[in-house]
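Note that one protein chain is taken out, while the other chains of the complex remain in position.
Let's look at subunit A:
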């Protein structure tokens, strides 16, 4: 009897679903089409165009931009740099955010909301402002060097900014809230009873973490890593400011090509390559996630 009722309501629901769903999807679909799909197609088109010096498009099509990029030693280094930076930033962010997320998952509900707001509060300040803050903190006369020098641990200031170190520190700090949010979102299957069950079966704290807690948080870890990888490989402001012109990445290169050298086809081709990296990361992510199910 109940099954019949369920089946009936389900069928009725299916019939009603498409119309309402379509109506609700239309505004978002239009915005996406005009503001995202069409520009990306246009980007793809430009990447196959030729340009004369001064940035004027000739109207001829060729694959010259791609060939030029993929045969250039410096360009290939950029891909390597960007991948290395993004992967290491993602890993460090994961290590920093994981304990925070685990703590937030376990803390009593009374404190959870407060601490949750504290965790994401950096997002209230623009990442540009935060990056300038890091320049001050990490500079030669900055807070960190001042502290280390006055404590006598070092005699001359460390170079913490205008290099890879600065970019890494800045990006990690910018990305921690995103990582923490993704982790918490993916911690749904983590039930404290499971850890207690594991303990009663003889697992010590480390084994409990390795065999029960960590495997169950993998969906959150995968989501957070995807998000942070994509955000850091496409980040521009932080590497530009904290790299001090010494850190060369795909995103900064695209900016130089488009705005300084006015080579739009080259910039477009580089952008398409970044887009391909995104696609690969997403494909990898969905493969990994399917494993958990």
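Convention: a contact is a pair of C-beta atoms (placed from the backbone, for glycine too) under 8 Å apart; a residue touches a chain by one contact, two chains touch by 3 or more; residues count from 1.
Rule of thumb we're sticking to: contacts and distances are computed from a predicted model.
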Absent chain per UniProt: "LemA family protein", "Integral membrane protein", "Spermidine/putrescine import ATP-binding protein PotA" or "Heme exporter protein C"?
"Spermidine/putrescine import ATP-binding protein PotA"
Touch as defined at the start, partner being the missing chain; which of A:68, A:133, A:157 or A:215 qualifies?
A:215
Among A:189, A:246 or A:287, which residue is in contact with the omitted chain in the full complex?
A:189
Those residues of subunit A which, in the complete complex, touch the missing chain:
189, 191, 193-194, 196-204, 207, 211-212, 215-216, 292
